[in-house]
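Data block below; observations after.
One protein chain is absent from this view; the other protein chains keep their places.
What follows is subunit A.
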Amino acid sequence: MNDESQRLPVVTDQDVVRVRQLVRTVAVAVKLSLVDQTKLVTAASELARNTLVYGGGGEVEVTRVHNERRGGIRIVFADRGPGIADLDLALTDGYTTGGGLGLGLSGARRLVDEFDIDTEPGKGTTITIVKWCR
């Protein structure tokens, strides 16, 4: 059973802030612990910025999800940018093509419970993350 999802465009820096605020609001609503809220918000911030900087803008969808035992949040980041040519390299700590610390993608993966990348060079990238309540 899934609740209605909320979508936000990611086209400017302000949109990244909006995504962060929405994720925080939903994270509080599903009663994530303070540490998990912070982790999820940080991961969302990283991935939304990647969508903006590397994907050339896109869309974020935030959904409350449930399984038999617990609730959680699923966030999907989708862009129609150049895609990721070498996924293993992109997920290596410290590797960056954009002048950042090179920890956004790999770090975000460590901050959430489920992490899935669907990317195709020239088509775009869709990243799905899930964080479950403990």
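Just so it is clear, contacts are C-beta pairs under 8 Å (C-beta built on N, C-alpha and C of every residue); 3 or more make two chains touch, one makes a residue touch a chain; residues count from 1.
Here is the rule we use: contacts and distances are computed from a predicted model.
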**Asked** UniProt name of the unshown chain, from "RsbT co-antagonist protein RsbR", "Formate dehydrogenase-N subunit alpha", "ABC transporter" or "Acyl carrier protein"?
**Response** "RsbT co-antagonist protein RsbR"
**Item:** Where the missing chain touches subunit A, by residue
**Value:** 13, 17, 20, 24, 34-35, 37-39, 41-42, 45-46, 49, 93, 100-101, 103-104, 106-108, 110-111
